[in-house]
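Below is the structure I would like to discuss, written out as structure tokens.
Missing here is one protein chain; the remaining ones are kept as they sit in the complex.
First chain written, first letter: the chains are A, B and C, and each begins at residue 1.
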Amino acid sequence: MPLQPTRDDKFSFGLWTVGWQARDPFGEATRGPLDPVEAVHKLAELGAYGITFHDDDLVPFGSDARSRDGILAGFRKALDETGMVVPMVTTNLFTHPAFKDGGFTSNDRGVRRYALRKVLRNMDLAAELGAKTLVLWGGREGAEYDVAKDVHAALDRYREALDVIARYSEDNGYGLRFAIEPKPNEPRGDILLPTAGHALAFLHELERPELFGINPEVGHEQMANLNFAHGVAQALWHGKLFHIDLNGQHGPKFDQDLVFGHGDLLNAFALVDLLEHGAPGGGPRYDGPRHFDYKPSRTEDYTGVWASAAANMRMYLLLKERAQAFRADPRVQAALTESGVLELARPTLDEGETYRDLLDDDRGFDADAAGARGYGFVRLHQLAVDHLLRA
Amino acid sequence: MPLQPTRDDKFSFGLWTVGWQARDPFGEATRGPLDPVEAVHKLAELGAYGITFHDDDLVPFGSDARSRDGILAGFRKALDETGMVVPMVTTNLFTHPAFKDGGFTSNDRGVRRYALRKVLRNMDLAAELGAKTLVLWGGREGAEYDVAKDVHAALDRYREALDVIARYSEDNGYGLRFAIEPKPNEPRGDILLPTAGHALAFLHELERPELFGINPEVGHEQMANLNFAHGVAQALWHGKLFHIDLNGQHGPKFDQDLVFGHGDLLNAFALVDLLEHGAPGGGPRYDGPRHFDYKPSRTEDYTGVWASAAANMRMYLLLKERAQAFRADPRVQAALTESGVLELARPTLDEGETYRDLLDDDRGFDADAAGARGYGFVRLHQLAVDHLLRA
Amino acid sequence: MPLQPTRDDKFSFGLWTVGWQARDPFGEATRGPLDPVEAVHKLAELGAYGITFHDDDLVPFGSDARSRDGILAGFRKALDETGMVVPMVTTNLFTHPAFKDGGFTSNDRGVRRYALRKVLRNMDLAAELGAKTLVLWGGREGAEYDVAKDVHAALDRYREALDVIARYSEDNGYGLRFAIEPKPNEPRGDILLPTAGHALAFLHELERPELFGINPEVGHEQMANLNFAHGVAQALWHGKLFHIDLNGQHGPKFDQDLVFGHGDLLNAFALVDLLEHGAPGGGPRYDGPRHFDYKPSRTEDYTGVWASAAANMRMYLLLKERAQAFRADPRVQAALTESGVLELARPTLDEGETYRDLLDDDRGFDADAAGARGYGFVRLHQLAVDHLLRA
Partner (left out) sequence: MPLQPTRDDKFSFGLWTVGWQARDPFGEATRGPLDPVEAVHKLAELGAYGITFHDDDLVPFGSDARSRDGILAGFRKALDETGMVVPMVTTNLFTHPAFKDGGFTSNDRGVRRYALRKVLRNMDLAAELGAKTLVLWGGREGAEYDVAKDVHAALDRYREALDVIARYSEDNGYGLRFAIEPKPNEPRGDILLPTAGHALAFLHELERPELFGINPEVGHEQMANLNFAHGVAQALWHGKLFHIDLNGQHGPKFDQDLVFGHGDLLNAFALVDLLEHGAPGGGPRYDGPRHFDYKPSRTEDYTGVWASAAANMRMYLLLKERAQAFRADPRVQAALTESGVLELARPTLDEGETYRDLLDDDRGFDADAAGARGYGFVRLHQLAVDHLLRA
């Protein structure tokens, strides 16, 4: 039964996903709160291997030490009972009104300092629970008005904060890796580091760039109408795909957080194929958690919540099954060859060839003939669709 | 007469802009060809200081050596007569059918080699004409189908090509700087290095990253609904704004190439303010060419073409004038202070402060009070709009 | 002092706009509640002439009769003291969880019946307060999944509900006009009647189409990247612009509800010009309320709320002032003539001309000459921008 998830599939969910009470900008909550302990048990039953959280998801903002300890004890017990792990932890720097102009890049220095303390403290918890990755989503780092944010200074402050965080982890022996999660907008009119590309560029400027990667999210890139599989491929090429958020989205509109595969199905197929098999001509695969960062639709009750959690994993496994068949099909391999897809792995210059050699090698090339060649891309793509649909 | 452009304004135009014959996907050319010599003279009269071109704009594809020499002699003469310069040159790797699957990253290795030769030869011309910058727009480097392009291999080939180019320039003492121009799509379904961020990330992987920067274009970033002024601010922060393409666009649709300022006027104001004055809290200004990469509307004859060329420069100077008044207004400075915009330049940690000090400094902060503070952003923004509109 | 609003400007605000407590999908409220009585007084002071509300904005959902009476008495007193009017009322069919799958088109018939009762009761209040217009925003009439909503049946139910509403108003002598407010998405994945066009088409199928028009909102059309001024022009052409919602938006993303003019400034200029002066060649102007349906940014306290309310009116008056100068400028009239803008009002056929006459009149036309003509649109547009910027 290949569509039954197992721990080896490394499926993980945020507490805030199945626990979302479905309050949206125009409506009240339609579901009651979910006990984190129940979430652990239920997700384990469904086949997940991990659970993740923002500090405030698990321990409500402002809890005293006693409540905190009680909550943590119960949560750890649930993990022990189920064998579930906490592969990633993240910090809420967006819900409380104090963060309304950002955390690390708020125009209010007191807030910036507070945000940094909040993350440092959460790292203690992350380490304690064995998390390997800390995700950094700067959802409020941005502006509605161009004059309201000094982007140059903001990037300085962002870097400052991330350098402190890295030092703290290293000094304490936490061994955490950090994954920046880009998003173009919402809740801010424009968010800093809006795409996978901007985040990848940014992290090169840090003191310890090797500790930083990205956590791209399907819907976030698609809100800018970018090709998500392409963005992930570039992240892998940089060696920076440290974590991934899977969900569904229908192009540039509000952040929908649908079930994975319930948005752009063809691109989801390409993504799973890439994560599982690497690029056709070789290249790294992704072996971290398959993390679902979605929201069960507001129309659903808890039966629907668990059905939607299961649907995420089912979609991934379905796409994986089809991608395996696609890769294994000799007709596909022939078509990839004919289309030149596999040839692209071959360097443009021969080994040892210089640009002088290249410049001299002008005679053999017939530009018009090269322009007349058919690449057979539509046929190749139809083969992929046929495998996806098992036609 | 502050709205009369002078050479000090460093306005430049592509030959392909005023020379666009207005053929679009659904219609034939509405204008006859423009002689490059006439373009030089006319743009000089209007107040531009520079002209740029793709190799094939100046010397038609396939010209023999004699024609080439004649064209170049005439062009140089026009430059001499007018004092116009050629600050930038770029290479056409997209018009000929041979490039239909890309240049540096075509699935056809013969095409990749040809593309590289074409760029190297164009660099000889660029150097000869005194150009300082070579722009690299990889408009065909991409795909319509996810299975049709091995993105990992494509980025390897892209890097390989750019490393060769840099070596060639250095070995020949050309001293060129290279500016990658990102675009999300069109003419390909998805283009590699789709945004300023992706290009900034990519160039870190090159052999000589210091020679590479970006050439962001207003419309290209806005086709992904990104904030252009934010993208430019990040490029400046990285020290990588090597060139800029100014035009206008109305959000995610086909590439409109309107006159600068005729698209998102408020963002154009923020952009000019940034280029001219740097970030509010300090940071680099841009002192390179203000290059217009636009298309005179297809409804216009040559009278309209020159009117549109003049409109680009007028818009820039108008916005510059208003931005100067904005910066000089004491009410604005007061509002920037009140909104905390200027405070963001102050480091989050005091000099010498450690994270331990920071963690200890918890008592003074009242999160609820911080959440209740009004930032006054709307008022600040209205001041900006008032200055823009001279209200 | 032309930028000081007066009652003649017919500026109105929703209670839910200045009263928005700034809770968004990722954050808690940053402002306390606003007393409707204070809202009336404050808006009157600022120069507004009217206030509008959803039933639940004024009388909280579930209030008993006594509370309701008390609230209404206080509200009426405030209206009397200030001379403020209630030109429009609307019904909340979206906040309570019962409406999670829609109101008039919910898959649950009990909800449909409840929604209808809620609107009918609200009409009693609307009539009592002298409102002339009932706005119908079906924000939850839609779906996230194509299979989850029978659109054909949904449009039947929508029509059924609107026919009942119209009958109720007529039978009771309320004399209300009804304005459908389109929106493409958010909070639902897709909303029925997504654009001004879809709503205009729909209302033709009602029993009493003459009682129904539309209430287009700047941001809603721009979320589909449509030209708002064009949509409004079409609504005016149909005689169906019954009400209008003014605000600002930056293209296809979440519903931003910025201050009017703080989004696409050039299109806002065209809109005000159209509302105030009608089409250049003649056509109806809009003389209803200029209604601001915006949200004061979450970063603002109540000082900022009132500054933002004032900014809406200031922007409208600024744009009106510039549009008046634009229309009055003889150079503009000459440019409109030269561009053929004014000629378009002339019928294509002469009076009494038949298609046979037209077909016979073939000789005089030179298609190539017509294709060579320059329309001078860029110059005309630059004149408009110059007037907007008072250059």
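A few points about this structure:
The rule we apply is simple: a residue touches a chain if its C-beta (ideal position, glycine included) is under 8 Å from a C-beta of that chain, and two chains touch if they have at least 3 such contacts.
All of these numbers come straight from a predicted model, not from anything done at the bench.
Within the full complex, the residue among C:K77, C:R331 or C:R373 touching the omitted chain is C:R373. Summary of contacts with the chain left out: across C:P36, C:P194, C:G248 or C:G263, the touching residue is C:P194. Set against the missing chain, the residues C:N122, C:N312 or C:S339 yield one that touches it, C:S339.
Across the interface with the omitted chain, chain C contributes residues 96-101, 104-114, 116-117, 120-121, 143-157, 160-161, 164, 167-168, 184-185, 190, 192-202, 204-205, 224-227, 229-231, 233-234, 236-238, 252, 266-267, 269-270, 273, 278-283, 336, 339-349, 355, 358-359, 361-362, 364-365, 367-368, 370-373, 375, 377-378, 380-381, 383-384. Those residues of chain A that touch the chain absent from the view are 3, 30, 225, 250-253, 259, 261-266, 296-297, 299-304, 307-308, 311, 314-315, 318, 322, 371-379, 381-382, 385, 388-391. What chain B contributes to its contact with the hidden chain is residues 22-30, 94-97, 99-101, 139-140, 144-145, 148, 184-187, 189-190, 223, 250-256, 258, 262, 297-299.
Throughout what follows, only the chains that are shown with their structure count from here on.
Per-chain CA centroids place chain A at a distance of 38 Å from chain C. Per-chain CA centroids place chain B at a distance of 37 Å from chain C. Chain geometry summary: the mean Cα position of chain A and that of chain B are 30 Å apart.
For chain B, residues touching at least two other chains, in rising order: 225, 252, 266, 371-373, 375, 377-378, 381.
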